[in-house]
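Excerpt of the complex: some chains, original placement.
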Amino acid sequence: GDFAKIDHHRALRTGFPEVVFGLGKTPCQIAQIMQVMVSKNPVVMATKIVPEVYTQIQPSLRGLQYFPIAQICYLGESAPPKHGCITIITAGTADLPIAEEAAVTGELCGFQVKRLWDLGVAGIHRLLSHQEAIANAEVIIVVAGMEGALASVVAGLAACPIVAVPTSIGYGASFQGLAPLLTMLNSCATGVGVVNIDNGFGAAMLAAKILNRGQ
Amino acid sequence: GDFAKIDHHRALRTGFPEVVFGLGKTPCQIAQIMQVMVSKNPVVMATKIVPEVYTQIQPSLRGLQYFPIAQICYLGESAPPKHGCITIITAGTADLPIAEEAAVTGELCGFQVKRLWDLGVAGIHRLLSHQEAIANAEVIIVVAGMEGALASVVAGLAACPIVAVPTSIGYGASFQGLAPLLTMLNSCATGVGVVNIDNGFGAAMLAAKILNRGQ
């Protein structure tokens, strides 16, 4: 892995080790980078790993775990459990892969994860039936495509910080996630921090840093 | 008014007379067009008339009424009352001018108008306290800027058709109304027809045509 300068002290500096971003790299590069990292870090994680890539890198990485919906690879011991719970809410079933990316990342960081799937605003009673869980949450990740209205509604019901993840689910004027991205950035309710389209991993990292305060 | 070919039969063909669009015309042109029209149509209406323009055209148009918030000018008798009521819901106080443009247009067409102002989704209980009015509405116009999430939530509570009007209220990534426009087009709830940004007039005309069916 001469082509990669791994940032081995990132865990010390920011609280989490570096993570391999799986897009735009060859399976061979991914395997090599993970091998170098595992020699210095207790755990190594890689995101956006499609099944074909997993199949190719798996032989050379002993003990590699794969979370197929989340498209995450993981090497090493489970992280010691931490205090705190991340509540993840999705608008629709199609947002599941990104929500699972967030959920698995959160769990690998050692946090508890509460999954509330398919509570889109078109049937608001579904969301309202979880009103108490929302009001008591420590941090909430909202994952929504199409028009992404869920983030504003949840933020209006919650006292905790909201991490909003627009997804590229939809078609036509969703413009690959631009519509929910703009929706979330313009939320009329406060306390919403937005991450990149389809960035379930980043949402979980932000949630983890929020929960991490004072541990 | 030689420069304008007024569509005098529009009322016969589409049920409503032509309306003067006030932007990009000189006050003098507006006055002339309205004078010609009033000679052939019982009523004449003009939209997007700012106070300065009203002041200039008013002397030459006897009996001209002006609705300053709605920025509408009107000449002629009130339309005979029609059956049907248009419910208009706004997300915030700043959406008021566009909502009034819709409300005044609807009233001038002869319909009843029910105004539900400032029910944005950041405090969803405000909207839910009107749930019955929404469920029983005949047609609803939703006027919202910023992220425009209100349209989806209302559409999920209503059985009637929804006309959604994005407004240019907001700043930054609302991009002059692009954010609520995309939100409304991508609504995960069905039964939503979208009109142009800030087009309160057009929303009311569509609502009127919906109510008009079978009268």
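Quick notes
Residue numbering begins at 1 within each chain, and the chains themselves are lettered A and B in the order written.
Here, contacts are C-beta pairs under 8 Å (C-beta built on N, C-alpha and C of every residue); 3 or more make two chains touch, one makes a residue touch a chain.
All values reported here derive from a predicted model rather than from experimental measurement.
The complex is built from one repeated protein sequence; 2 chains are visible, and the structure file as a whole lists 8 copies.
Please note the rule applied: only the chains that are shown with their structure count from here on.
Separating the centre of chain A from that of chain B, both taken as means of CA atoms, is a distance of 42 Å. Those residues of chain A lying in contact with chain B across their complex are 91-92, 120-124, 128, 146-149, 152-153, 155-157, 170, 172-175, 178-180, 182-190.
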